[in-house]
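A single structure is presented below for examination.
Omission of a single protein chain aside, the complex is shown with its protein chains in their original locations.
Right, subunit A next:
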Amino acid sequence: MTAVYEVEKLVITIRGVTVARDVGFRIQQGECVALAGASGSGKSQCCLAPFGLSPGVASGSAWLLGKDLVGLEERRLRAIRGRDVGFVFQQPLTALTPHLTIGRQLSEAWQQAGAPRPTRAELAEALARVGLDRPGERLEQFPHRLSGGQRQRVMIAAAIAHRPKLLIADEPTTALDAAIRADILGLLSRLRAEEGLAMLLVSHDLAALADHADQVVVLNDGRVEESGDARTVMATPSRPYSRALIAASPRLDSPRAPLPPVGAPLIEARGIHVSFPRPGWRRGRVEAVAGADIHVAEGEALALVGGSGSGKSTLARAIARLGPIDRGDVRWRGRPLPARQAMPPAARRGIQPVFQDPVASLDPRWRVRDIIAEPLRHLRPELDGARRAARVAAALEEVGLDPALADRRPATLSGGQAQRVAIARALVSDPEMLLLDEATSALDVLVAGRVLDLLESLQRSRRLALLFITHDLAVARRLCHRIAVLDQGKIVEEGPAERLITAPAHAATRKLVAASH
């Protein structure tokens, strides 16, 4: 049996820089091959460049249905893209055209290989097939009305609407909530079986690939590290890089080190309510947090877990006096914490935040040393310049950064370095609690793993309390004593991490647990 898609000795260069070399794999009908690797490993380039969808230039060979794509002119590639291949991209938020309705885009995809214009019923059926509710109504909606998961379902419906032979899914779940990821991968597997599609799946989440891919190709820095049967590679990786990649995404059953002991109560919040005006031209307010109680003790780590929009960030920011609050009582070491506007700078020293996007949370025009020193200037005004500099140097060392980075600006740092700078900035004023708002979600797997290592060691060496916001239960379990699950602004379940994961009581918790296996 001949392969649907076969790549041999593929080399890809972008403006003279080689981003992939000697990559090879073959996909039979109905089979799924996964390209795995950290970001920058060249996996996306390997699947897009041969089809002319990236600035990369391919050489070697890429046989699709017996025709070599390498060296074909754009006009021919265009015809092949329209007829034989379907694509699902990473960002469902931006991958759909904002000003065209779902129906028009699906109809365009339906006709891309020359099929006659579909009827409304056919379009609605295509949407129902990918698991969208109220498909008839969706046809008239614009993409921004749909959630990330729903948009990705639309992308998938559009990618297979013209009945391609090959489906290329480039990180289809990376931008989605953990709970939805499993659904989307399951949907892709089901459609692959039903349609007899050959599928090329790109992901950095090696663990999740085990259930969905037949073969896996592990890429590192543009080269194939190892490849073979997906389950075998996952169970017994032969290369250190593959092992690191697998270890970097923690599982609910991976061993965990004992957590540091817990001291006296530090922060207690009761009856927190936060609401926002409805967006757009509509009236009224939405309740983002509807009466939540949480407490954290010295040296204790509490995870706030929930899907996007569950109110976890809003709640954490409200009690740290960084965001709005309607009502509720917050006590710090038993004393009421002043309101946001009335907060004296010194009172802010206790809780310091670290946010999700490290690059966006550092001022691009400042040098690293000034960024880290800024909290000291406000929170510890008694320190003179020399003492400040010493503390900045110590903070850099504590987060594992070269002191030479102090003169750099954020744009020249990698994502992991930038997040370490943000952590150093949070630590420099000696806080007692860190507020970590999805602090590792925007980072590459390997880098995120190392940042988690750093947080774990800080937790021990400084006896820091952590308020850890995440959508990933496995990450929460690694660092946190207790987990609180939020759903629609309410804490629906709370308890010791291990118990909550082994015996979840609430439906929202069970869904999160299921998504993490």
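We take it that a contact is a pair of C-beta atoms (placed from the backbone, for glycine too) under 8 Å apart; a residue touches a chain by one contact, two chains touch by 3 or more; residues count from 1.
Going forward, contacts and distances are computed from a predicted model.
Colleague: Which of the following names does UniProt give to the chain that is not shown: "Sulfur compound chelating protein SoxZ", "NitT/TauT family transport system permease protein", "Phosphonopyruvate decarboxylase" or "ABC transporter"?
Modeller: Hidden chain identified via UniProt as "ABC transporter".
Colleague: May I ask which residue of A:14, A:57 or A:100 touches the chain that does not appear here?
Modeller: A:100
Colleague: Going by the contact rule already stated, which one of A:89, A:332 or A:468 would touch the omitted chain in the full complex?
Modeller: Only one listed residue reaches the unshown chain, and that is A:89.
Colleague: Decide which residue listed in A:144, A:285 or A:333 touches the omitted chain of the complex.
Modeller: Spelled out, the listed residue whose C-beta touches the missing chain is A:144.
Colleague: On subunit A, where is the contact patch with the chain that was removed from view?
Modeller: 51-53, 78-83, 85, 87, 89, 91, 94-100, 108-109, 112-113, 142, 144, 155, 158, 279-282
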